[in-house]
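Mind having a look at this structure? Questions to follow.
All protein chains of the complex are present and in place, except for one that has been dropped.
Each chain carries a letter (A and B) given by its place in the written order, and its residues are counted from 1.
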Amino acid sequence: MLLLPAMCLLVTFTHYPVVKTIARSFYGFGTKWESKATLDNYRYLLEDEVLMQVLYNSFLYAAITVPVSIVLAIAMALWVNGKMAGKGLLRTAYFTPTVLPMISVANIWLFFYSPEIGLLNKLLGVFGHGGVNWLGDPSVALYSLMAMTIWKEAGFFMIFYLAALQTIDQNLYDAAAIENAGKWTVFRRVTFPLLMPTTLFVLVNALLNAFKLVDHLFILTKGGPNNASNLLLYYIFENAFSFFDTAYASALTVLLLLVLVVLALLQFGVIEKRVHYR
Amino acid sequence: MNRLTRIVLVSMAWLLGFVWLFPLIYAIWAAIHPAEYATKFSLFAPLTMDNFKEAWNEAPFLRYMINTVAITLIILTGQLVLCTLAAYALARMEFFGRGLMFALVLMQLMVVPEILIVENYQTLAGLNLIDTYWGVALPYVASAFGIFLLRQTFKTVPQDLENAAKIEGCSVLAIIWKVYVPLAKPTYLAFSLVSISYHWNNFLWPLVVTNTEKSRPLTVGMSIFGAPESGVDWSIISAGTLISVGPLLILFILFQRQFVQSFMQAGIK
Partner (left out) sequence: MWMKSVKQIALAGALCALSVPVFAKTELTMFYPVAVGGALTKIVDGIVADFESENPDISVNAIYAGNYNDARVKALAALQSGEPAQLSVMFSIDVHELMDLDAIVPFDDVVSTQEEKDWLAGFYPALMENGVVEGKTYGVPFQRSTIVMYYNKDMFRAAGLDPEKPPTSWEELAEVGTALTKKNADGNVAQWGAMIPSTGYAYWMFGALTKQQGQNLMNGEGNETYFNHPKVIQALDFWKDLGSKYAVMPEGTIEWGTLRQNFLEQKTAIMWHSTGNLTTVKKNADFDFGVAMLPAGSELGSPTGGGNFYLFKDADEAERAASLKLVKFMTSPEQAARWSIATGYMGVSPAAYETTELTEYVKTFPPAAVARDQLQHATAELSTYQAGRVRKLLDDAIQSVLTGQNTAEEALNSAQKQAERILSRYK
């Protein structure tokens, strides 16, 4: 009974459209419905060279942005939690990107990255370097996107670590001090293990975001050049809305779903265990 | 730890802080100088407020701001209420098919609502909710993420507490409100933060589902300044960005101590 309102909404806005999407991936052709189910859309999935590139990009993107954001977030939280002067200001600085809407900061980053007039290349120019085509060079573009993603996310995750750090019992540190443990040892043996639940929470968020957050692609690269920075969700958008190929987009959506289900199952397995231990 | 590592660490912290703050600093620079200085830096660049004026005149920011706040609040309130109820049911009530229900809920975690734009738009059009706050909000109100988090937290609440409350004759709702909610405060805070920051910045779905100033949030309003199709005017974009995040930012700076502290206090419990 308590579950009912939530379930109603979930069914309306998640399950029903998902079922329709799955049906479309078998029965669809372009934006139309066919009377017979085929595997055509999936067959095309296998032949699609761009998709292979996109999948590779997506995994690389997640594999780099997630750990880097988390490590930075922990470092930030430790700094801001310490006794450093001016930590209030630092805290604000780290947190700012979270408040700025992606759609407008992406434009500002576009300026940083733009080759002739952009800030990064002007800085490089001071050192006599000819500059990099940050978004126009296929071997760099994806990493430029990652940098922006990390900038946007790390401060957000920091807040969670900050809260977790406050819950750690000061006695543990006192005990460690008596044993004359080094800073690094304390972090490794005391702080980090105690942050584990937070890390898991952040990890779930970060991983899902890595596949969900593509707003900046619309402004910065549109997946280019030559798909060098294309990500799975953006590719789905392209298929659905630029190519009018809802059916193939549906097949891709099913693929994305499978990827996320597998990822999520792995994580929930771990989280369930953690919670039982507590 | 020796002095040198300490100095290195501190300067790294500040360097990182500077880098993190830099886009905002740049936005301020671009916003208060004439357009030709947007990409040139000179100490003697003349100051101007024209960019703010122009941005302000081109979009009804106040209206957008109200919309954004309203939408975010509707979503958040809805999420907190619905997720609490559902989480309690999934954590503490025995009923047939509970595992299946939970699995169904979790499914939403993997589905990005944005992918289902066309289908969801049709549903909302059927309900006559296009271009309303509710149209923007509804697909997000039942949050699997929230249900999941709260369920995990509720499970850690000792059963004895609930039993005691039952003996005192509390109804289920009263038990939830008096026993579970207070104990789950940190989870509520963490979840609210995630939710607010996500919906404050959400773009694509509101773009599709809103038509007029009546319901458009800031992000959609801002997008008319930043269409790279036509070439980018950074001064105006920056001014617009500052106007739109200004209030939020000022609030955060003013109340950051209280904000972080309440977050931390919640954590201590």
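The rule we apply is simple: contacts are C-beta pairs under 8 Å (C-beta built on N, C-alpha and C of every residue); 3 or more make two chains touch, one makes a residue touch a chain.
Quick caveat: nothing in here was measured; it's all calculated off a predicted structure.
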item: Option touching the unshown chain, where A:Gly30, A:Pro67, A:Gly82 or A:Gly182 are the choices; value: A:Gly30
item: Residues of subunit A (touch criterion as defined above) contacting the omitted chain; value: 30-31, 50, 110-111, 114-118, 125, 128-131, 133, 135-138, 221-222, 224-227, 238, 241-245
item: Residues of subunit B (touch criterion as defined above) contacting the omitted chain; value: 35-36, 38-40, 58-59, 117-118, 121-122, 124-126, 130, 207-208, 211-212, 223-225, 227-234, 236
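Here is the rule we go by: only the chains that are shown with their structure count from here on.
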item: Subunit B-touching residues of subunit A, taken from the complex the two chains share; value: 1-3, 5-10, 12-18, 20-21, 72, 75-76, 79, 84, 88-112, 117-119, 151, 154-156, 159-160, 162-164, 166-167, 182-183, 201, 205, 208, 211-212, 215, 219, 233, 236-237, 240, 246, 249, 253, 256-257, 260-261, 264, 268, 271, 275, 278
item: Subunit A-facing residues of subunit B, complex; value: 1, 9-10, 13-14, 16-21, 23-24, 26-27, 38-39, 82-83, 85-86, 88-90, 93, 101, 104-120, 123, 138-139, 141-142, 144, 147, 149, 152, 155-156, 172, 186, 189-190, 193-194, 197, 200-201, 203-204, 218-219, 222-223, 225-226, 228, 232, 234, 237-238, 240-241, 244-245, 248-249, 252-253, 256-257, 260, 263-264, 266-268
